[in-house]
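Taken from a larger complex, these chains appear in their original positions, while the remainder are omitted.
Letters A and B mark the chains in the order given here, with residues in each chain numbered from 1 onward.
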Amino acid sequence: MPTVRLLADDEMPPESRAVLDDIRATRRSDFVNNFWRALAHDPKTLRRTWESLKEVMGPGVLDPKVKELIYIAVSVAHGCEYCIHSHTAAARAKGVTEAELMELHAVIGMAAETNRLVTALQVPVDEVFQVR
Amino acid sequence: MPTVRLLADDEMPPESRAVLDDIRATRRSDFVNNFWRALAHDPKTLRRTWESLKEVMGPGVLDPKVKELIYIAVSVAHGCEYCIHSHTAAARAKGVTEAELMELHAVIGMAAETNRLVTALQVPVDEVFQVR
């Protein structure tokens, strides 16, 4: 259950409604997921978050599918259930296969294991890894 | 500083030395980084970790460069300084560009922000994201 009510289109401030219009236009879909309906209480944060997301997840040097895999990896490490579901759905929609998702999970798990081993052992960074 | 001494080749048990030989052969390089020299106190964990890493980071359905990006993403979310440095170096060695690394960081940062917004708002998962 959310800590604020999820707002229907006709319950939110006009500035928030305008952001939802842009989300719909950008995604070419009428569906707007719950995250934006929770943020809609705060038009300023809604707009800034959406504009940032559009810029970061938009065209760049990394494949959009790879960006979704990275997003999932971070969301798993942060334990964000909603984000894992929404970005796994987004990854599938962009063509990421089930085999790729399972391999992603294997890498995440492996990284978690060696991260914690390294931290337990407090391994010092090798000189060769240093940026000059 | 580490919580155990980093072992030189001639200080470690023969089973650990054998794992280092395989690391060198697999990577076609004489250099063995500190992580393995710390783990070398425990040949069983050293062998299992190396064999697992070889399997997970070896040939699969994801590009080896993408796997390094995922590894970095998890390491950043877990705050593992050593892992960030070693896998950033590995990514560069595999041909990941500086522009790709910066875009990776932007995605990690964006994911962190929306992860925490979602958690703060406790947004419920949309039905449409459910796997049937």
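We adopt the following convention: contacts are C-beta pairs under 8 Å (C-beta built on N, C-alpha and C of every residue); 3 or more make two chains touch, one makes a residue touch a chain.
Just so it is clear, the model here is predicted, and its values are computed rather than measured.
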Could you tell me how many identical protein chains the full complex contains, when just 2 are shown? 6
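Heads up, the rule we're going with is that only the chains that are shown with their structure count from here on.
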Cα centroid separation, chain A vs chain B, in Å, comes to 21
Please output the residues of chain A touching chain B within their complex, sorted ascending. 1-4, 6, 31, 33-35, 38-39, 45, 49, 52-53, 56-57, 60-62, 66-67, 69-71, 73-78, 80-83, 85-86, 88-89, 97, 99-100, 103-104, 106-126, 128-130
